[in-house]
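Encoded as structure tokens, the structure appears first; notes follow it.
Of the protein chains in this complex, all but one are displayed in their positions.
Chains here go by letter, A and B, matching the order in which they are written, and residues are numbered from 1 within each.
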Amino acid sequence: MQDRTDPDTTVAALAARFGGHAVGEADRRIRRCATLPDADAEALSFLANPRYVEPALESAAGCVLLSADHAARFEGRTLWVHDDPYFAFRQAMTVLHGFRPLPPVGIDAQAWIDDTAEVGELCTIRPGAYVARGAKIGRRVTLYPNVYVGKQAVIGDDCVLHPGVCVYDGCVLGDRVVLHANTSIGQDGLGYATAKAPEDDEVRHHKIPCAGNAVVEDDVEMGACCAIDRATLGSTVIGRGTKFSDHVVIGHGCTIGPHNLFVAGVGVAGSVTTGAYVVMGGQVGVAGHLTLGDGAKIAASSKVMHDVPPGESWGGTPAQPLTQTKRLLLQQQRLPELAAVVKRLERQVGALEARFDTGHA
Amino acid sequence: MQDRTDPDTTVAALAARFGGHAVGEADRRIRRCATLPDADAEALSFLANPRYVEPALESAAGCVLLSADHAARFEGRTLWVHDDPYFAFRQAMTVLHGFRPLPPVGIDAQAWIDDTAEVGELCTIRPGAYVARGAKIGRRVTLYPNVYVGKQAVIGDDCVLHPGVCVYDGCVLGDRVVLHANTSIGQDGLGYATAKAPEDDEVRHHKIPCAGNAVVEDDVEMGACCAIDRATLGSTVIGRGTKFSDHVVIGHGCTIGPHNLFVAGVGVAGSVTTGAYVVMGGQVGVAGHLTLGDGAKIAASSKVMHDVPPGESWGGTPAQPLTQTKRLLLQQQRLPELAAVVKRLERQVGALEARFDTGHA
Partner (left out) sequence: MQDRTDPDTTVAALAARFGGHAVGEADRRIRRCATLPDADAEALSFLANPRYVEPALESAAGCVLLSADHAARFEGRTLWVHDDPYFAFRQAMTVLHGFRPLPPVGIDAQAWIDDTAEVGELCTIRPGAYVARGAKIGRRVTLYPNVYVGKQAVIGDDCVLHPGVCVYDGCVLGDRVVLHANTSIGQDGLGYATAKAPEDDEVRHHKIPCAGNAVVEDDVEMGACCAIDRATLGSTVIGRGTKFSDHVVIGHGCTIGPHNLFVAGVGVAGSVTTGAYVVMGGQVGVAGHLTLGDGAKIAASSKVMHDVPPGESWGGTPAQPLTQTKRLLLQQQRLPELAAVVKRLERQVGALEARFDTGHA
């Protein structure tokens, strides 16, 4: 993830490298990216969310990166016009700021590495990190202090495990996996059989052995305090390229597809399968044993209780197609009004009946 | 939790040991458990959830474990018929796979154990684990790396504390407690008195000292990243045999009863009391100072704002008896239809009134 940075470039140079075109002072010097309110004459800022048009107009940014449809309102300003301003901004960030450097290479004498563990070349393992027996660590891996890699676990090349990460025994990470602080991979799932066993005098929750593991594929990144349960049998799988924010919890036996994007606080119960490019907003919950098709999108805080077909956007509790959810929400907001209409109708119908019954119609 | 395993048995032997009876090739050799799609001729698989009847019929499993009411559809197949297939499956798992072995016995020289701490016999304490002054650790306890046991804390026999677990000062764990990675027991609760104190120039949240502790009784297991607040006075209690999935948060002063089962993401506010065998689905929230009776069941993602009587199943937000919740949900789904009926009634009543008023009835 270490790109070469160049904190002294121009609008024209950025456009030449990453697409789009410069408007205004094409050779204006750009030294940094900045938010709209913080930007100065040497800063590139960007407009992707339409609610920020006013702040963008007021910004002192030397150059504003935006799409063609917003450019008209910025007459006289230096602009970088691009079809995908957010992606172009990301590209500019890699050049102007770069990814933060990792700690210097080397295995600290105070890291605890079992003699039977294999560690690839050019790894950085900090004091207090622990690698159990039989574990395999790939090349150029960074293990921060207090990382735990369980026995027989496998960590691919170029992984970064931040402080307090725990990879349980037998779990597998692919290449370029990044796990943030205190995330845990492969703890036992909530697997109990509740019964009055022959030897017991009371009904108990009897633990089911967890003979499976958890597998995190290439290019996955997870935020802080995520928790991925190991499978009872087979593997819980997090597909390649998938990104989780903080506090995402995945139950045992799930198969999460490639390139999913889950915002913080998502909870997925056991044995759920998701396709590719599934997106879940913050605090979404998914009940067990469901399937979400490729490209399914779930609105924040929705609770999914049925399979979601590919390509559909669902929301609400219980979640249903978003157009339906919105219609229901609107109707719910109008409930007091509807109740008033019904009350009036009752009076009107009563009056009509009375007029009938008194025979005077 | 270490049972003796025997990965070479037969259907008849399993039934003889754990109840139920064999159908078909009773002496078929069984070497492992497997999920329905992964099972082969030497594998036992099981059918407990009716939605998996089709996969079970298609499975290559050498034996399917199921209840008598499903057996008829599996003619010609080797079956293990049992009244409680899920519990029988659990029993088979303990024989065929067993619980994963713990690290080898011993206290590592690089574990930090205060001279005043007491550690029972046959403990395993890994490097980087920390036991503070005056703490007491029982027998056969396993402390993984980076576990912290605070001063005067008490850990019972046969406990397993996974990496990053923190037990604060003065907290108490019973016997056979299992805590998964990065779970914390006994941090301060959210106790503040908000006031403009004499010495202050502004309203502040003044911290209330936390003089109580947290007590986790025998046979409790918690998933990763759970957080159990200590009490302000007295104890927060997690009752014996209770099981939590990941990310369960219990507020200060709660008394959680025995044999409760909380799915991931449950949050219980302070001073809540639950009876025995209370079950909460994922992401349930419970407001402070409530009481949930024995055997209460709360549907996933519900928010409980009133006491729940014993034995009742509640759901929704705010939670209410599940039959009521389902009726309301149904009515809500029909709201657009209801609104249309009301609109039609308005037209009809208007027409009736007009006919009256024009006197032509």
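Here is the rule we use: a residue touches a chain if its C-beta (ideal position, glycine included) is under 8 Å from a C-beta of that chain, and two chains touch if they have at least 3 such contacts.
Values in this document were obtained by computation on a predicted structure and should not be read as measured data.
Within the full complex, the residue among A:Ala193, A:Ile250 or A:Val263 touching the omitted chain is A:Val263.
Considering the whole complex, the residue from A:Thr10, A:Thr94 or A:Thr291 that touches the absent chain is A:Thr94.
Across A:Arg133, A:Lys243 or A:Arg327, the single residue that touches the chain missing here is A:Lys243. If you put the missing chain back, the residues of subunit B touching it would be 112, 128, 130, 132, 146, 148, 151, 164, 166, 168-170, 182, 184, 187-190, 192-195, 197, 202-211, 225, 227, 229, 232-234, 247, 249, 251, 253, 265, 267, 269, 283, 285, 287, 289, 303, 317-318, 327-328, 331-332, 334-335, 338, 341-342, 345, 348-349, 352, 355, 361. Within subunit A, the residues in touch with the undisplayed chain are 1, 33-35, 38, 49, 51, 84, 86-87, 89-90, 93-94, 97-100, 103, 110, 126-128, 144-146, 162-164, 178, 180-182, 219, 221, 223-225, 241, 243-247, 259, 261, 263-265, 277, 282-283, 300-301, 317, 329, 332-333, 335-336, 338-339, 342, 345-346, 349, 352-353, 356, 359, 361.
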